[in-house]
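The other protein chains are all here in position, but one chain of the complex has been omitted.
In order of appearance the chains are A and B, and numbering begins at 1 in each one.
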Amino acid sequence: MRAFHNASKAALVVAAAALVLTGCATDAGGGDSSERPDGVPAAGESRHIDEILERGTIRVGVLAEFPWLVLDKEGTDNYRGPSWTLANHYADALGVELEVVPVSNDTKVPLVQQGGVDITIGPLNETDERRKVIDFVTYSQSSACLYGLKTNPRVAAVETVADLEAASEMNIAYYVGQPFGPWLAEDFPNAEIRSVQGSGSDAPIEELLSGRADLVPADAAKAPKLAGEYGDIVSVPRNCAESNLMPTPVGHGVSKDDPVFRDFLTAIAEEHADEVRQVELDLVAEFMSALDS
Amino acid sequence: MTDSLDTRKMAMSGAEPLVLLDGISHAYPNGKVSLTELSFAVHPGEVVCLLGPSGSGKSTAIRCVNMLEPVTAGRLVFEGIDVTAKDVNQVEVRKRVGMVFQNFELFPHMSVLKNVAIGPIVSLKRPKAEAYDLARELLAKVGLSDKGDVLPSQLSGGQQQRVAIARALAMQPDVMLFDEPTSALDPEMVGEVLAVMRKLAEEGMTMVVVTHEMRFARNVADWVVVMEDGRLVEEGTPERIFEQPRMERTRAFFGKLEEQDGVLPTG
């Protein structure tokens, strides 16, 4: 009994220490704010830039999503992809380090508003709802594609968007929180459209595999990945790279109250636009070739 | 005849009462009055039995003696000190008063031996070895020296009550209070507990006993107090009370017992 008491005391101390340590870690940082790299707005012009230079890091909210921000499987703080490339350019221009802050679908936008992160670099579709609360630095574009199983005769029968518009009794499922709902309802009035709870993947593939849905929408960029993981998947239209369903700009989220900061980042994004686009194309191509081999 | 029967040995010897209830009253928080101006004395070495029908306030009276119930009026004198005074340390008084409960109230999470030793260890800060030695001695005294290592729940009711007596004795109290110590026992276990109590009485322990065991009261008590409705009906030596009850209510009480049990103890 006495040993138990000592053990629980030790655990308490450890717990308290862990709390203090993790608590302190969030406030760590500091640095010399007197030196400003060329092209950086002067002190007092942008609250975010002043804080970033003071802190010595730029806090970026990350949430991996192919093909913009791709996780390195080995660790949690290593990423690749166009969003990551661009974020590194921001850091270089400011002469600071990237500080990765994990975010979820529920926190990626509010944290930008609240100032918990300087930028969310987990890819954000620039929807009207989001434009009301945050600003964007656009660097890419997404379009949607619909996916289904080859073995499903109703899916096999539709090859183009026109076929789909004509088809009836199609069951289409999408994840709650994804922006597909209103668009699907408008473009495919004959289809039955359902929203389902997410399991964490990009599209409710489980709805297809269980036969509850004929088609599920996802980013067109997901096509190679889906095809790789599930051999039986086909898309509508068949070539997703040519899809222009629901075209949406993709960007980094920044606070609405700091236009100087937004414009500074936008200028960097424009400067490196070609490189960033190439990184995205390379990533998709790399994935495709990995599938072929 | 009546006078000789009413002679109180200890009172005659001129000793101060060990416990004196001097017109005490008690009411529960809900306002129900349970004791009204109750007075009686307990002298050193005396066995005083409280008799009376259920709900007459006997148990409340005994709990007032070690201040488990607060006295609302009157004086309670313990060893010459008015313990109803505000500055009296109740804990210090209780250390000198042993108590045995109707439902034993042994501590179920401790071994029998620890139950007996816990009072001296915690309240009196005695060294553990010393407390356990005393506990073993007392368990032997109540005939349970082989039960020290078991849990109370493994004992019969009679055995548990004997342990409870040993536990109270371990505090080496000046007076022992017994609150209906055999009422919760199966009939065949009553005798073993009463035997222990009788032995204590013979050793000269001062005892206050609330009981329905008329034979015990008749044979062991030095003084009997009869109560009803929170008041004292009459008091006297057991011989006098049982053979020549003066009050109608005492006779009525005995009459009822006779109807129930068919016996009233005789001398």
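Annotations
Just so it is clear, a residue touches a chain if its C-beta (ideal position, glycine included) is under 8 Å from a C-beta of that chain, and two chains touch if they have at least 3 such contacts.
In this section, contacts and distances are computed from a predicted model.
Only one chain is not pictured, and the protein name UniProt records for it, out of "Amino acid ABC transporter permease", "Ferredoxin", "Formate dehydrogenase major subunit" or "Aldehyde oxidase", is "Amino acid ABC transporter permease".
Although it is not drawn, the missing chain touches A, B when the whole complex is taken into account. Looking at A:Val40, A:Ala87, A:Val101 or A:Ile121, the residue that reaches the missing chain in the full complex is A:Val101. Within the complete assembly, A:Leu226 is the residue of A:Ile119, A:Ile134, A:Leu226 or A:Val250 that touches the hidden chain. In the full complex, chain B touches the hidden chain at residues 63, 66, 68, 91-92, 94-95, 97-99, 101, 103, 105-110, 118-119, 122-124, 151, 153, 167-168, 171.
The chain not shown here touches chain A at positions 8, 11-12, 15, 18-19, 22-23, 25-27, 59, 63-66, 70-71, 73-76, 101-104, 106-107, 110-111, 114-117, 199-202, 205-206, 209, 225-226, 228-230.
As a working rule, only the chains that are shown with their structure count from here on.
Computed centre separation for the pair chain A/chain B is 80 angstrom, with centres defined by C-alpha atoms.
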